[in-house]
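Here the complex is missing a single protein chain, while all its other protein chains stay put.
Right after this comes chain A.
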Amino acid sequence: MTGAALRLTNLACLRGGRMLFRGVNLALAAGGGALLTGPNGVGKSSLLRVVAGLLPAFAGTVERTGSIALTDERLALDMEAPLARALDFWAKLDRADGQAVARALDAMALTPLADVPVRMLSTGQRKRAMLARVIASGAGVWLLDEPGNGLDTASTALLGAAVAAHLAAGGIVLAASHQPLPIDAPVTLALADYGEEAA
């Protein structure tokens, strides 16, 4: 994942006839992290989706080196499948190595739940399962949308450790949150209404 890079230039997003943000500039090199802050509805999730390429940018450009992994509020794991197999599907699509899922489960303290069907997992466990999917993907750029929601103190520490390890390995983290997160983020990008960006 070395060589990951992310550069947003003058990015703007228009949704439902409303300008969510504009003039967002951000440059992250390998090992760089950024925290998106701002009140509800200011466009944090939309910015992540624009960066992920799932929404078109109204203006500006996204330049990205390295593959991406995204967590949002949707689980995207097969409910009836055991957790390890549900994660395995994505790991195979990502061509991750055979131990990637086991390592990711271990990093999120989910190993004892590997054989439990996804639908039986609690809210916090599901959130950790999503993070395990991100870890197992081996992607260079992590886009985390409210990764700390529903996590208890111990799990929040696991999240912080996973993010720190990813940054140390030369990855990039762009996280949106309205809660303080244990992310050692050198860049904070505050989205205010009409996008008077702080970074």
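Here are some notes:
We adopt the following convention: contacts are C-beta pairs under 8 Å (C-beta built on N, C-alpha and C of every residue); 3 or more make two chains touch, one makes a residue touch a chain; residues count from 1.
As a working rule, contacts and distances are computed from a predicted model.
Missing chain, UniProt name from the options "Co-chaperone protein HscB homolog", "Heme exporter protein B", "Ubiquinone biosynthesis protein UbiU" or "Xylose transport system permease protein XylH": "Heme exporter protein B". Of the candidate positions A:81, A:102 or A:164, contact with the hidden chain is made by A:81. Across the entire complex, the residue among A:70, A:84 or A:101 in touch with the chain not shown is A:70. In the full complex, chain A touches the omitted chain through residues 15, 52-55, 67-70, 72, 74-76, 78, 80-81, 89-90, 92-94.
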